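Some chains have been omitted; the remaining ones sit where they do in the full complex.
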Amino acid sequence: MLFGIEWNTSNDWLFAASILPILLRGLLVTIQATVVGFLVAAVLGLVLAALKAARSPLIAWPARALTEFLRDTPLLVQLFFLYYVLPEYGILLPAFLTGALALGVQYSAYMSEVYRAGLESVARGQTEAARALDLSPLRTFGVIILPQAVPRIIPALGNYLVSIMKDVPVLSVVSVLEMLKVAQIIGDRSFYYVIPLSMVGALYLVLTLIASAGVRYLDTRLPKRGLPLK
Amino acid sequence: ASLQQIKQRGSLRIAVANEIPYGYMDLQGKPQGVGPDVARHIATQLGIPKIEWISTTFSALIPGLRARRFDMVAAEMAILPQRCGHVLFSEPNSSYGEGLLVAKGNPKEIHSFEHFARSKDKVAIMAGADQLEMMQALDVPQERMVTISSNSDAISTVATGRAAAYAATSATIHQLVDKDDRVEAAAEFTDPVINGEPVRSWGAFTFNLDSKELQRAVDEELARFKQTDAWRQIMTRHGFSEADADESFNRTREQLCAAH
Amino acid sequence: MHWMNYIAPLLEGAWVTVQLTIISTIGGAFFSFLFGIGRLSPNRTARYLSVGFIEVFRGTSLLVQLFWLYFALPLIGEAIGINLRLPPVAAGALALSLNIGAYGAEVVRGALQAVPREQFEVAKSLDFTPRQTLWRISLPQAIPEMMPSFGNLAVQNLKDTALVSLISLGDLAFKAEQIRNFTQDSTTIYSILLLMYFGMALVLTAIMKLLERSVGRWRAGRA
Amino acid sequence: MNEQAIIRFERVVKRFGDVTVLDELDFHVDKGEKVTIIGPSGSGKSTVLRILMTLEDIDEGVIHVAGKPLWHEERNGTLVPASEAHLRRMRKEMGMVFQQFNLFPHMTVRRNITEAPVHVLKLSRHEARQRADEYLELVGLSEHADKFPSQLSGGQQQRVAIARALAMRPGIMLFDEPTSALDPELVGEVLTVIQRLAQEHDLTMLLVTHEMQFAKQISDRICFFDKGRVLEDGPPEQLFTEPREARTREFLNAFLNPA
């Protein structure tokens, strides 16, 4: 029994059917962690990208080093670090938030690169034309560059959303009750491991196929020339 | 694997769950604890020259046995009826009661597992460990339980307030207390009463279902060893009381597997 | 200083991590080529198998794959009477190779498709068989294109090895957990751990860059 | 040297790394004058326009535009490097048309033209719109105001770009090869617009082009650039028919009778 739902071990199919609702509870947590992690990464990534683009090397250089460091160290270790070390300094977050933060921190490094590439892909000629018309730097960024960069950035961010989802099981080690953890608990209690683990695999496959299709759809629907301004 | 095969191979694969004082690895990677110390003696007696130690998480013990990743578990896993159908147990090696790890000064005044059925405080338990069943039997709702994956997470979980207490066996609690002065063992602790009886666990070695022969051989050597002072010394060295040691003779595997 | 005591066991774990990274990167390269080429094969079975493989291993979580290979596969093997009980190192290396191989297969496919069509036409006009064309003409031209992506995948792979600690393999992350279990000194241990992984990643990146340069030597003179 | 000059370069040096692109350049354009720059590729023609538009800075020398130093400011009687605010003020004098049009692809034609008047000149939307329609009329594209640039031909896009620059009412218009990215059949429509501008407005115009015939018709003066200097300049009839310098003759020959 988990979440008040009993399972039925009389045969494999009934067992699978009876644990499905339990796994779906875990799936809900998986999706929540994905979304929160993604939002954190999107915001932190933007900050990192801005810092890296700073004129002063005193700001840009450490930001670049930090990005490299975050990209080159395992999510698991970053997670442990946040989970065990932050509380030593009085920052106490629930396991779920710590996990989502770890996902966000790791992926912020990747996303900062997406932002940078997206902005740089907007032709230099656009900036020059804006400058020749004397548009202010702020307006140039907000009205000329950003609307053109967004359609290039969003699909790439979407792909990272899928990656984050696939990394959520790592949070099970700090006992976030996401799908894999739920499957493990079912296994611990029922002593049947193959079925819950296989079901998690299958659910993941379905989920990522849907999400990837969604990203592709979005990619075809976004206006390539930029968000239209009338 | 049959005893014959193990002898031929020349090594016995024993898993521990990294739980002090039941079975764990020290800094040099040497296995320590009640389980490994006794198992080492038994292996020598059985004429097996070498032990391959495998350190893993508690929840990986039974799956590992079932997947035949090791021949035996020396983690003082409690003999429970629902486990008996899936793995084999030796006769009890040890016996232990329950305990609670709480923050220094026990600010929430927690003295029993039953506390969590009544208050909104959260209790930490280890994934795969018996305390989950106890909590459920005491009607502690799922949301009040925080699952951690190893004992080493317990101190920070409690010290930082992720949970008000960590529920584990008394021996575990006592050794955790020594590690950090932000935590202490709950004083005036009363063992949970389930089905009218105070809870107590009997820990034993565990085998795969088809290792009957090995089980029998271990039983014999264990029975002999438990009569010696050497065995008593192992128990006391690892924080088990004389009463705990005596208690381990009061139940048989058969009784424990049949309970309910 | 206390942290000095951690270094020896951590280095022991780091050595396991290094071995695992090397084995699974090589294994990953093997699967990349196998399924990347398979995806472009004229043989329909080979193509479907490759697509299936790529989708499954890219579409599920590495940790799920790892647990499945470690805990579930032996039980399935038992049910059908084969010994599928991979030792932890093998299960870990296999899961990592398959996972990274699925990503690598897409890299291989992309690079092969980027070889100009004309090269295939010349090869045909010189009467090369399709197999000779693949091995002698298109692959050698595609490999330098793949190298930057392979470099990223190798670092990804190094990071992913940390997950094998969860199936009890004595790698760097596992050793660190053991030490922390003992000492509760989280800050020091995890800081050392992060720095060690970072250092290894920098070395790996440098090696992949050297490799990239050596396989692409013929491109040096390109305008 | 002409003191009436609205643009004046004095010993201007511009380097990219080791390469000296403008080599102590002296050069001027009078108010209302139409000047065409010709010269071999890499001789620094675009660089001159880009420096005027403050898209590139200079390494040495001084440039005056409308009597004021462009890249410097007078403060307490000495010249100091210009502030961004000064550059913004100076840029208002000039409009530029690029080889690649550089329209904003995500804005309609009308929005392309009104964006800067509204946000830089602070015109009301209504005024800006009227002004946009006026210049769209001038370039003959009134009926395309609500389209996006990608829906227009190259020639139409370049005409929008011209309208966009004009809508800021600059005193000086800079054109950098405005027709060389166009298919041959579209060149004419753009040249016609520029010609009309040259004839009907008292704009100062500085133009880089390879359309020699056209340059001859509209220019008051042609400057031949070579290696970052003005090698020769003069009225079109003189320069095209009897160039003084051998290098100029060679260039014009190669140009008119390609190998």
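Just so it is clear, A, B, C and D label the chains in written order, and each chain counts residues from 1 on its own.
The rule we apply is simple: a residue touches a chain if its C-beta (ideal position, glycine included) is under 8 Å from a C-beta of that chain, and two chains touch if they have at least 3 such contacts.
Model, not experiment: these values are computed from the prediction.
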Self-check item: Subunit stoichiometry in the structure file as a whole
Solution: A x1, B x1, C x1, D x2
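Criterion: only the chains that are shown with their structure count from here on.
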Quiz item: Going by the average position of its CA atoms, which chain sits the greatest distance from chain D?
Solution: B
Quiz item: Taking each chain's centre as its mean C-alpha position, how far apart are chain C and chain D in Å?
Solution: 55
Exercise. Round to the nearest whole Å and give the separation of the Cα centres of chain B and chain C.
Key: 38
Quiz item: From the C-alpha centre of chain A to that of chain D, how far is it in Å?
Solution: 48
Quiz item: Touching two or more other chains, which residues of chain B qualify?
Solution: 63, 66, 156
Practice problem: Chain pairs that touch, all of them, please. | Solution: A-B, A-C, A-D, B-C
Quiz prompt | Partner chain A, residues of chain B touching it in the complex | solution = 59, 62-63, 66, 85-86, 127-128, 132, 136, 142, 146-149, 153, 156, 159-162
Self-check item: Touching residues on chain A, where the partner in the complex is chain B
Solution: 1-4, 83-84, 87-88, 92, 94-95, 172-175, 177, 181, 184-185, 187-189, 191, 193
Quiz item: If you look only at chain D, which of its residues touch chain A in the complex?
Solution: 53-55, 88, 91-92, 94-96, 98, 100, 102-108, 111, 115-116, 119-120, 146, 148-150, 164-165, 168
